[in-house]
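Only a single protein chain was left out; the remaining protein chains are all shown in position.
This part shows subunit A:
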């Protein structure tokens, strides 16, 4: 047993046209939680993919327990005791909890699956994680947070000595974060080496022992004890300059006519009696816990789902929106999806096509002809303005970093000249610099007269950005609060709205 569980040096990865990783280094000791930080595109994912055998490094060496290793496939890495929980879900929805946990190590008896043993082992790992889940439940019935914890349980069941967690807290609640952390502490005590990737610095300071920061594929700092750093120091390493999360400054209260109004709106998904309004040029924030029905309401508004009752008024007139096309073409309304990969963008197509998709019908000549040159001319300005980093407009979008993809998904609606823009989780999986940039952009867009509806589960973000806050809980609006931009005050009011609504329900 050496005092280094995993070491990687000179890790370099060259993709066509991009140097994703440039001689990066990292060391994991048994019994430590090691934070890997960096902006989007800094090379974190690439480094993780090298450690887990997904990518072969162009250059560089990996040691596990002091022994040099070469991973040809993710299986090699697993065999070497490296478990990983990726950002993407890797569960099989129709299989049970137990089957998913034991997927890589199905216990057998005389060539047949030993279900009793499988269940027993699964239960053990669930209890280890303090998870109160029925092992016989199909995974598709679980909440997002439960699935996340389940993936961790699975990684552990492989008896991993090195555990990689890529943004494990992105979609779970504060309480579940604490459950996860107390469990990580237990693993630490058992000598597991944990690599923790997160954008939430508070969590890093709470749980991590040492920090490695990547910037532009290089090490900005390597294996530094957390006690030697403070928040500003970490941010400085990440963005290469101090205080990058700049203050948004002051924004005058909006005094303009109402642009969008919802009167007693109910939907097929289960919203009932939703009432709210937004002024022209206003930034309206939507806060709520996961499952509060914010994205679903947005989808109904833009015609992707059915509104079953009530009225939607735009510019004071009743709007009939039966498809996304109606929303876009008749009412200049757009929706930036929270799920870039799933339904927000077409990653296999070019940057130009992804932005142009909303305006083809506008830029076409002679009843439907659009050339690449015409399209480039129309979209180039937006790519420049949003500082999208891409080698060319014809570049396949999937090759860009998450932050740049997010900029593209905003750009396509700016190009469409929307008057009402709904942005769902504008900065999920986006680095600090891009985050600050997007916040400013939201204000800029609102300043130009666009009504912006921002949906976010990030409370500091919503308090910083919104002019007014709509709080939702269980498919209903439970609060409509003017925003003082004082975080302590607003966070309290928001939680009161949510808790108050639940109390009311219980007493009723």
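The criterion applied here is as follows: a residue touches a chain if its C-beta (ideal position, glycine included) is under 8 Å from a C-beta of that chain, and two chains touch if they have at least 3 such contacts; residues count from 1.
Following the convention adopted for this analysis, contacts and distances are computed from a predicted model.
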Options "Cellobiose ABC transporter membrane protein", "RsbT co-antagonist protein RsbR", "Ribose transport system permease protein RbsC" or "Phosphocarrier protein HPr": UniProt name of the undisplayed chain: "Ribose transport system permease protein RbsC"
Per the touch definition above, residue among A:364, A:459 or A:495 touching the missing chain: A:364
Identified contact with the non-displayed chain, of A:34, A:49, A:86 or A:154: A:49
Among A:7, A:86 or A:412, the residue in touch with the chain that has been omitted: A:412
Absent-chain interface as seen on subunit A, which is shown: 13, 15-17, 20, 46, 49, 54-56, 302, 304, 323-325, 327-329, 334-335, 337, 342-349, 353, 356-358, 360-361, 364, 368-372, 376, 380, 383-384, 388-396, 399, 412, 416
